[in-house]
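Excluded from the complex is one protein chain; the other protein chains are retained at their positions.
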Amino acid sequence: MSFDIAVRKSLGDCSINVAFQSEAPLVAIIGQSGVGKTTLLNCIAGLLKPDTGRIAVEGTTLFDSKQQIDLPPNQRNCGYVFQDSRLFPHKTVKENLLYGMGRSDGSIALSLGNAVSLLDIGSLLERKPGSLSGGETRRVAIGRALLSNPKFLLLDEPLASLDNARADRIIETIERLRDELAIPMLYVSHDTNEVARLTDTVVTLD
Amino acid sequence: MSFDIAVRKSLGDCSINVAFQSEAPLVAIIGQSGVGKTTLLNCIAGLLKPDTGRIAVEGTTLFDSKQQIDLPPNQRNCGYVFQDSRLFPHKTVKENLLYGMGRSDGSIALSLGNAVSLLDIGSLLERKPGSLSGGETRRVAIGRALLSNPKFLLLDEPLASLDNARADRIIETIERLRDELAIPMLYVSHDTNEVARLTDTVVTLD
Amino acid sequence: APSGPTGPVIFAASSLQAPLDELAENWTSLGNREPVLSYASSTALARQIENGSLADLYISADEQWIDYIVTAGKIDPDGIRTLAGNSIVLATSRDGPHAKLYETIPTTAAILEGVTVTSGDPDSVPLGRYAKEILVAEGIWDDIGRRMIRTSSSSAALRLVLLKEADFGVLYASDVERRDDLVSYPAFAKGLHSPIRYKAVLLPSSGHPEAGEFLDYIASDEAAAVFAKYGFTLP
Amino acid sequence: MIAPLSSAEWEIITLSLKVTSVAVLLALPIAYGLALVLTRSRFPGRFLLDALVHLPLVLPPVVTGYVLLILFGRNGPIGSFLESTFGTSLTFRWTGAALAAAVMALPLMVRAMRLSIEAVDPRLVEAAHTLGASRWRTFATIILPLSLPGILAGAILGFARSIGEFGATITFVSNIPGETRTLPLAIYTSLQVPGTDIAVARLVVLAVIISLAALILSEWLVRRASGGRAHVL
Partner (left out) sequence: MIAPLSSAEWEIITLSLKVTSVAVLLALPIAYGLALVLTRSRFPGRFLLDALVHLPLVLPPVVTGYVLLILFGRNGPIGSFLESTFGTSLTFRWTGAALAAAVMALPLMVRAMRLSIEAVDPRLVEAAHTLGASRWRTFATIILPLSLPGILAGAILGFARSIGEFGATITFVSNIPGETRTLPLAIYTSLQVPGTDIAVARLVVLAVIISLAALILSEWLVRRASGGRAHVL
């Protein structure tokens, strides 16, 4: 089972109540703006604590309110492409990319060189994130998550701000990871074409 | 003439060299990530100073390196939807929306109520931007620019992070502004459908 | 004066605080208006006077500064009054290890061999200047002077002896006199240091009618008894 | 120790609080102005101004007090001007004590404020400009509120420094009971006389209590201002 998730969480006026199990490695999460997609990913990454529920990925329980399991985020081995990128402003692009590489027990073994050429960010390596364009920032954020040797990926609109050619290449990579490595991924997107191309398993929040 | 623009600008490794004139009220700007679209908008808004060139909108010269004209940004009467939104974190959504409303000599007279219902942000008015979702942030940023009574609009991927239904409504509004008020707009997007729907006048940067 | 309808404003050296407080109280109980006493270092007060304070009377623990004021202010030096004197003693804690010791050892040099000594800083504090004169005269300045703990005021030196951070202090008799936790040793022959005199002068800017009377009062025999009570000597 | 406050002690405390609050209120806008000027631009002389602001921190307080005495004394350039123009003088008055405290607190306040002003995101300032805000409106609506943490930190530092100020005060305005004898001067005065340990201890405890109260107040203010925002770690 790639994902076994049941989460209830209230945040201000919004409350989410999601439950799904999936064998498919890639699950798309769709839903209107503000419905709680990012909130769900934050719960899975361990940045928010669900009110009740259970989160298991590939058989590993990350959270279980009944059993009082709550792994801290740095032990969940997840690669998270944040909707707001969150690059470290004081580190160069290269340092950002390498930041998570130390993690030993993950599943994606991508080299820095691979990631850089795939994302076409070779010329940016010595720059600080502050001067990157929107799409460049996005690509570095994807690279940082992929290089962090994760056991699963959380992708929150990874292709926002990217031109079609580049978006295409990244989708191809995601497909490769999905097929060759069977890395579980949760993929948030508003683009129905994108989603259709990647998976049949779609969870709609409302 | 809606736009009469000729800009040369070097920024680090990147340099842009764009010139176009257009009678069409809405001009789309497309081009690969990192090619300089945001840089161009920043030059037009007055946040960056072109190395040389001339920027005129609807006959008003905002910048001219030969005539040494360089209007400060707060006198250019432009409504700018930033790629990174830039909501004021210490102000409520409502205060953000009202921030630019005082400007007197603009062209769009939209009421707060109109904008709020159009963007579906009525329930967010008393919240601070820090707790908004990605799409909510985007919608408030659009609202703030539209309500600032601008003479022209700069839209940097306004629909990123928005679901189709909401994106549709916003596009309709943009079409209305284009047709009814003939407000000049520069519209940056990666989505070819979006662009095709809005205009025939496309400037491609490379 | 700052306080308007009150008594005269007196700028007085901190070391005279105890007797002057009592004298001011006595003076007030005689039906006079209460004088306003501002205690600080003789130096600070002199500089304030020089820069136009509205004080009526200056009482200094340091002759240098009263001379300075008199010269700078073109005051008639005949107006200077000497209120009291003082003497210098060697003191230690009564319950400390040295209290007995020095009853049996005769010379200052022997007593101060290898122990910690404090006094005022000779470069800046009158007490220290007197101490230095004495130690020079005794021929032990070269030894003691190097390791003497130099404080910024006589009260700081006293405090070090009280805390037993210093074994001995070269202190004013007036500081030691009324304390039963200290013993003082009349180690020093009289005349080893220049005379110690606390002087007062009426300032020319004074417009206070009672300032002169108060000066007369604190220079009177009655006042001398109060100074004596706090260990000061007669002028 | 547990006897109620004597009227002399009350006088000292109210005087100290008066002096300190006037000092902080006086220094706050000046410090913020200086912080702004020192942050925003590299005009010639900026460096000298920066150094000048730091001087009261670097010099022994006695020197600062002495300089104030020379400047604001009746014969001093500023003092004689004040006297002839407004008929007032700061020397040997509680207002002078407030001035001394303000001068001593100024460098601390400026530093804290600079830190917060420098942390304001320039992209927000740009956004305000594109929305038509003038320099002045941008300052009032963006920079000022976003640098509030620094203003509060500056106020706390300034308050604490002012209430403890001793050297410059006694040198500038002497030690006049009821007028310039603030808490630290009263403690000093008591320390000069033997056998006043209890009086000294009482005054020290009062100083501690006042500063505790000020801290509680400031923490409360900070928490209100930040809307109870969660902390970093």
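When the chains are written out, they are named A, B, C and D in that same order, and each has its own residue count from 1.
What we mean here is this: contacts are C-beta pairs under 8 Å (C-beta built on N, C-alpha and C of every residue); 3 or more make two chains touch, one makes a residue touch a chain.
Remember, it's a predicted structure, so these values are computed and weren't measured experimentally.
Checked against the full complex, the candidates A:12, A:72 or A:113 give a single residue touching the omitted chain, namely A:72. The chain not shown here is touched by just one of A:31, A:50 or A:100, and that residue is A:100. Contact with the omitted chain, checked across A:4, A:51, A:70 or A:84, is made by A:84.
Touch with the hidden chain on the side of chain D covers residues 36, 39-41, 47, 50-51, 54-55, 57-63, 66, 107-108, 111-112, 114-120, 122, 125, 135, 139, 143, 149-150, 153, 156-157, 160-161, 163-164, 166-167, 183-185, 187-188, 191, 204, 207-208, 210-212, 215-216, 219, 230-233.
Residues of chain C in contact with the chain left out of this view: 41, 43, 46, 64-65, 67-68, 118, 121, 123-125, 149-152, 156, 159-160, 163-165. Summarising the interface, chain A meets the missing chain with residues 45-47, 72-80, 82, 84, 86, 88-91, 99-100, 102-103, 128, 144, 148-149.
We adopt the following convention: only the chains that are shown with their structure count from here on.
If each chain is reduced to the centroid of its CA atoms, chain B and chain C end up 79 Å from each other. Once the centre of each chain is set as its mean CA position, chain B and chain D turn out to be 45 Å apart. Multi-chain contact residues of chain B (touching two or more other chains) are listed as 84.
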